[in-house]
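This structure is in structure tokens; I'll ask about it shortly.
Excluded from the complex is one protein chain; the other protein chains are retained at their positions.
Presenting subunit A:
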Amino acid sequence: MIHFVLLVSRQGKVRLTKWYSPYTQKERSKVIRELSGVILNRGPKLCNFVEWRGYKVVYKRYASLYFCMCIDQEDNELEVLEIIHHYVEILDRYFGSVCELDLIFHFHKAYYILDELLIAGELQESSKKTIARIVSAHDQVVEAAKEEAGSISNIIAQATK
């Protein structure tokens, strides 16, 4: 089972946290501090796994962002590594070549997508298409609100050209 998902930037800034096991706010900060200390300082050629307090943390770096997932001793690390990659691919497809900025300003979107991928610490869906479908179904609901903002942005985009 995945106990939590963490997105941390290279500078140690938190971009996304999702906790599937109960942690208090204090523990959370401690976990983040401890892990980002360990992971950010690891060299590039080392394993993507860290043993930590009897758990294993699988991480992968994409550009300046580290995606980390904490799993049980008995889980398959390579699989989790691919779950991370799977998530990134979905984000990429959704945002269109995703970058850290997308996640900074649309972290709630990243949470929604994560909710379609993982639930209660387990992989619930492994098909990118299915996830894309349900996320876009949600987005259709907000179409109306979007149009309004879209028109303003178009005006500004025109003006700045």
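Brief remarks follow.
The definition used in the following text is that contacts are C-beta pairs under 8 Å (C-beta built on N, C-alpha and C of every residue); 3 or more make two chains touch, one makes a residue touch a chain; residues count from 1.
As a working rule, contacts and distances are computed from a predicted model.
You can't see one chain of this complex, but its UniProt record names it "AP-4 complex subunit epsilon", from the set "Sterol regulatory element-binding protein cleavage-activating protein", "AP-4 complex subunit epsilon", "Vacuolar protein sorting-associated protein 16 homolog" or "EF-hand domain-containing protein". Interface residues of subunit A with the unshown chain, by the touch rule above, are 9-11, 13-18, 20, 22-25, 28-29, 32, 43, 45-54, 62-64, 76-79, 81-83, 85-86, 88-89, 92-102, 104-109, 111-112, 115, 119-120, 122-130, 132-143, 145-146, 148-150, 152-153, 156-157, 159-160.
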